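Structure record follows, encoded as C-alpha cells.
Yeah, one chain of the complex is gone here, protein chain that is, but the others are all in their spots.
Labels for the chains are A, B and C, by order of writing; each one numbers its residues from 1.
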Amino acid sequence: MTTTPNPSPVQLHAADEPGQPTPTPALEELYRGFEKELLVPLWTEIGDLMPAHPRSKAQPHLWRWNDLLPLAERAGELVPVGRGGERRAIALANPSLGGRPFVAPTLWAAIQYLMPGEDAPEHRHTQHAFRFVVEGEGVWTVVGRDPVPMRRGDFLPQAGWNWHAHHNASSTPMAWIDGLDIPFQYASEAQFFEFGRDEISDEERITPDRSRSERLWGHPGLRPLGAPATGPGTPLLAYRWEHTDRALTDQLELEVEGYPGTVEPGHAAVRFNDPRTGVDVLPTIRAEMHRVRRGAETAPVREVGASVYQVFDGSGTVTVGSEQWTVTRGDLFVVPSWQPFSVRSEAGSTDSDSGALDLFRFSDSPVFEALQLHRSETTR
Amino acid sequence: MTTTPNPSPVQLHAADEPGQPTPTPALEELYRGFEKELLVPLWTEIGDLMPAHPRSKAQPHLWRWNDLLPLAERAGELVPVGRGGERRAIALANPSLGGRPFVAPTLWAAIQYLMPGEDAPEHRHTQHAFRFVVEGEGVWTVVGRDPVPMRRGDFLPQAGWNWHAHHNASSTPMAWIDGLDIPFQYASEAQFFEFGRDEISDEERITPDRSRSERLWGHPGLRPLGAPATGPGTPLLAYRWEHTDRALTDQLELEVEGYPGTVEPGHAAVRFNDPRTGVDVLPTIRAEMHRVRRGAETAPVREVGASVYQVFDGSGTVTVGSEQWTVTRGDLFVVPSWQPFSVRSEAGSTDSDSGALDLFRFSDSPVFEALQLHRSETTR
Amino acid sequence: MTTTPNPSPVQLHAADEPGQPTPTPALEELYRGFEKELLVPLWTEIGDLMPAHPRSKAQPHLWRWNDLLPLAERAGELVPVGRGGERRAIALANPSLGGRPFVAPTLWAAIQYLMPGEDAPEHRHTQHAFRFVVEGEGVWTVVGRDPVPMRRGDFLPQAGWNWHAHHNASSTPMAWIDGLDIPFQYASEAQFFEFGRDEISDEERITPDRSRSERLWGHPGLRPLGAPATGPGTPLLAYRWEHTDRALTDQLELEVEGYPGTVEPGHAAVRFNDPRTGVDVLPTIRAEMHRVRRGAETAPVREVGASVYQVFDGSGTVTVGSEQWTVTRGDLFVVPSWQPFSVRSEAGSTDSDSGALDLFRFSDSPVFEALQLHRSETTR
Partner (left out) sequence: MTTTPNPSPVQLHAADEPGQPTPTPALEELYRGFEKELLVPLWTEIGDLMPAHPRSKAQPHLWRWNDLLPLAERAGELVPVGRGGERRAIALANPSLGGRPFVAPTLWAAIQYLMPGEDAPEHRHTQHAFRFVVEGEGVWTVVGRDPVPMRRGDFLPQAGWNWHAHHNASSTPMAWIDGLDIPFQYASEAQFFEFGRDEISDEERITPDRSRSERLWGHPGLRPLGAPATGPGTPLLAYRWEHTDRALTDQLELEVEGYPGTVEPGHAAVRFNDPRTGVDVLPTIRAEMHRVRRGAETAPVREVGASVYQVFDGSGTVTVGSEQWTVTRGDLFVVPSWQPFSVRSEAGSTDSDSGALDLFRFSDSPVFEALQLHRSETTR
C-alpha cells in the first residue's frame, strides 16, 4: 500500500474570526508545512468538530409508503434475488448524507420485497438486524435453521453473526422493512460477513405457526433451563403483534382506571427486550412500539442519536425540528440526533377509524447508553 | 430546514458482476425512480458496505517526531492560544480520510504546544481525552480546578464533561500529544461543548508535585471512602511514569525468574485503568504501555478497531499490514482496523542505549467491547 | 447490656487424634485460660467447621400433603388470623435443626390457610417471599395495593419490603405454600419488619382476573416504558400456570421433534425470572418448575445450598442422599446442601393418569451465585 498524501488544504480564516490567527505569509507557509506532513490544526476545525450540541449531518425526512411500495413492486419484476446481491432491499438515503444508503449516520432502513416462491440466500454478518412488518404475510425468515413466520405487526430481531435466509411460502408478494446498524459498523469498521448455503433445506421450508425460538423463549418471565447458549442479542426471534397490542391496550386502560402505566397522558409504549437480560434486543439497536390515543399529543423530546419511525396504524401530525408532516400507515421518517420530536394523533383525511396512532420506532440509543454518552430532554 | 435531495446516482453494474441485474432501459428507469424518492438498493452497494472483514478507509501511516516538533514550535511563534481556537493542537490526518483531522475513523491524535507563561482557556466537552508526554515538563493541566503536573512518561486521562485548562508555569515551551474520540463522536453525533472561564484563578496556578486526584485515588488497591462522586471515566488524573516503568520492569524480571507476567516472551504490557472499576480509563479509549526487550519481536496481531502508537523510548522495526518502518523516540503511527501489527525491538542507528523499546498505545477497543463487536487474532 | 461470658468449655481431645496436642495439665490450664478470655482454638473445632464438603445440619425429609392439610384445616377452626400473629402459616421444621421452623438452614416453607371471608393484615418485611398454589383458588394477595388472584399452578413472588395482605373473597377455604428466606436473614441478622394497615380498603377488595402488575409486566419480552420504578426483585407478581404449562409442553415437544429444549431426556424445566433483568425473581430465592415425562429419570445432581420441592402433579420416586420416597400431589420434601437428588416419574398406586411428574422447586442458589460460592455436579 502506498500512502497518498492528499488532505484538503488547511484554510486561512479571516482575521476577525474568533480564535483565528492573523493571516500572514508566515502563517500561510506554516499551513503548507502542515499539509506536507499530513497535519491539520484544531483551531480551524473546532467549530465543526466540537459544536455546542449535536448538529446532525442528517436531515429530518419523510418517505411515503405509497411512493416506496410501487418501486419495490417494480424491483420485484426487474431484479432477481440471489447470491451476490443477496437481498432485494432498497434503502432510505437521507438527503444530506451524500447519497449514501444511510437513513441516519448510524442507521440503515430499507424496504425488502420477496415474490411468491422466492428465496433470499443464507448469509451472516456482524451487523445487527431486525424486520418489522407493516402489512402482509407469507414470508418465513430462517434464522439458524429455525423458520420464523412474519406477519403484520410482528417485530423480528436477528442479532449479528446468525445465519439467516428468507423464503416466501405464499402465493403473494410480501414487503417489510429491515433495520440494521450498517452505517455504524461501516464508520467504526467492525464488519464481518460470510456467505452461507445457497439453498436452505427442505426441513427448513416448513411453515410453522411459531418458531422454535418462541417455543423456548416466548413465555413471560420463564427461562428455559435447557435452551442452547447463543451469542449477543435476543434469542427470541419474534415479538408477536398480539402481545404488543395487548400490552399497549393494557397501559391505556390502566391510565383510564387511574393507575400508572403510560409514559405520559394518552401515550403508551413498550420496548422490545432480550428476555435473558431485560436489556435492548440488539447491542446497537433499540426498538419500541408507541401508541398515542386519538387527540393526544406527546411532549417534544430530543435525544442523542437518531431514530427512525414507521407509522403502523392511524394517522397524525409529526413535528421533527422545523419540519412538520401529516403521516399515515406505512410512512417512514427519521429524527436526527438532538432534533426535537413530537406527534399528535389525529384522524386522517382518508381514514374513518376512531383508533389510536401506532408508531414503530428504532434507534441507536444502546450505543450511547453503553458508552455513557446518552442524553435526552423534554423541550417543552 | 429545506430538504435538498441530492444522492449520488445509483450506478448500473456490468451484467457479469455477481448479484447484479441485467442492465436494461427498464432497470435504468427503476434506478432513476429510486433516486427521485431518495432510495438506494442494497445490491449495488453491498460489497463496500458489508465486506468479509473490516477493510479500513484509513491507511497505515507514520509521522516522525522530528518532522512534527519543528512545525509545532513554529506554530508556537505564529499562532496565539485563546478563546475560540482554544488549543494550539495540530492533528494527524490520515492520508486516506479525505484530509479530515482524523488519524483513524474513530480517533484523534494531535501534538499540542504551549509557550512559557501561556494559558489554554477552560472548556469542557463530551469527547473523552488524554495527554501523554514523550518529553519535557512544566505544564499543569487543571481539571475541575485540580492542577495536575505533566512530565515525561506520564499519562493524563481526562474524561468527558470535566472542565479543564492548561498553563505553562515554566520558562521553556512544552509539547505533548493529545488523544480524543473526536471522530467517533463526530460520526455518531453525540458531542456537547461548553466554554468555561477565560482565566483560571490564582489558586489554580499553584504547581504541586501531585494533583489532589492522585492524593485521593493514586494508592494501589485503596478506595478513599470520602472522595466526592464523579462521572464516567477515571477519577485518577495522572498515571506517573515511575509506576508504569516499575510495573514493566517487574514483569520482565518475573519472566527472567521463570514466572508468568509478560504477554509473550520479552513483551511486557500494562493497561491504564479506572481504579474505581478496573475497566478502561475512558469509556471510548483504551490506553496501554508496552515494553519489548531489545531483540524480541511481538507476534502479529490484528484487531477490530484502530490503534495509535507513540514510541516512548528505544527503537525498532514496526510492521503494519504491508508497511514497514524503523521508528525511534516520539514517532507516531496508526494501525487501522484489522491490519496485522508487530514490532521488533532493535538498536537504532543513532542511539547507543541497550534498553528496550517502550511503546505507548491508545485505541478504540472499549467501544467494540461494550457493543460485543470486538475480535482479535494472532496471525502467525 | 451485660456481657455474660458463657462459652461451652474447650474440650481436650485424645492424644492419638490427628492434629491434637497431647493432653497435659499445662494444656488443660491453657484451655481454661482460653475460656476465661472467651477464646476457642481452631484445632479442636476444625473438623466440624471446615469439612471436606458441605455436611448439612439438615436432613432429607418428606412431609405428606395428606398429613399437613388436615392440620391446617383444624388450625382454620381454632386459630384466628390477625394483627400480632399476622398469618395462619405453619412451617415445616427440619428434624435435625433443633425444632426451629426451618425446612433448611436458609429456607422457610409453610402451609398457609385462609377461611372464607378472612383477611390477613397488611405488613412488610425485608424477607423475600413467594406463594405457590398446589390446589384451590379464591384468595387475592394484595401487594402494594394491587390485588393478585391466586389459582392452582400459579407462582406469586413478592420481594422484600413490599406491603402485602391477603383476603379470601370466596366461599371456600384455601391453602397454599409460602416460601421465604427467614432462616437466612435470621442467621445473617438483616431483617426489618413493619406493620401496615389493619384493614385493606374496599378498592383493594376487587377481584380482577389479572393484577395490574401482570398488565404492565406480563407480556413476553416487552418492557413497559411508563411503569413506576420498584425495588429489588421482580415487579411481576404472578407467573400463571397457563404459561408455565405451555412452556414445559413446548420443551418436551421440541425434544420429540429432535430439537434442543429439554435439560436432559424427558426432563423439561423453566426458571421464574425478573423480566427487568432476566435473573432470579428474588435476590435470595430461585424458583423453578420441572416436568419429568412418565418413565423418565433425572441424573443425580448435588449442589451447594438447599432446595425444597413440592409435587404439583403426577407421582414418582424421589432419591435424596440415602433416602427414597414415593411421592404424589402436594407432598413436600427438602434436599439439603450437597445431597444428591434424582427423581423417576412413575404412575402412582392411586392415580390413573398417563401424565408427567410436575415438580415445583425453590432454593437458595442466588445467594451462592452472588457470592461466587455456588458449585454443582452430576454424580452419575
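The rule we apply is simple: contacts are C-beta pairs under 8 Å (C-beta built on N, C-alpha and C of every residue); 3 or more make two chains touch, one makes a residue touch a chain.
Quick caveat: nothing in here was measured; it's all calculated off a predicted structure.
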| item | value |
| --- | --- |
| Chains in view that touch the one left out, judged over the entire complex | B, C |
| Candidates C:86, C:135, C:204 or C:253 - the one touching the absent chain | C:86 |
| Chain not shown, touching residues in subunit C | 1, 3-9, 17-21, 24, 26-27, 30, 33-34, 37-43, 45-46, 49-61, 63, 67-68, 71, 74-75, 78-80, 82-96, 98-101, 105-106, 110, 125-127, 160, 182, 184-194, 231-232, 283-284, 304-306, 321-323, 336-338, 364, 366-368, 370-373, 375 |
| Residues belonging to subunit B that touch the chain removed from view | 212, 215-228, 234, 236, 239, 243-244, 246-247, 250-251, 253-254, 259-264, 267-278, 281, 288 |
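The rule is simple: only the chains that are shown with their structure count from here on.
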| item | value |
| --- | --- |
| Graph class of chain-chain contacts, one of line, ring, star, complete, other | line |
| Central chain (distance from its CA mean to the mean of all protein CA atoms) | A |
| Greatest separation from subunit C - chain, by CA centre | B |
| Inter-chain centre distance, subunit A versus subunit C - centres from mean C-alpha coordinates, in Å | 44 |
| Distance from subunit C to subunit B - Cα centre to Cα centre, in angstrom | 53 |
| Chain centre separation in whole Å, for subunit B relative to subunit A (CA means) | 30 |
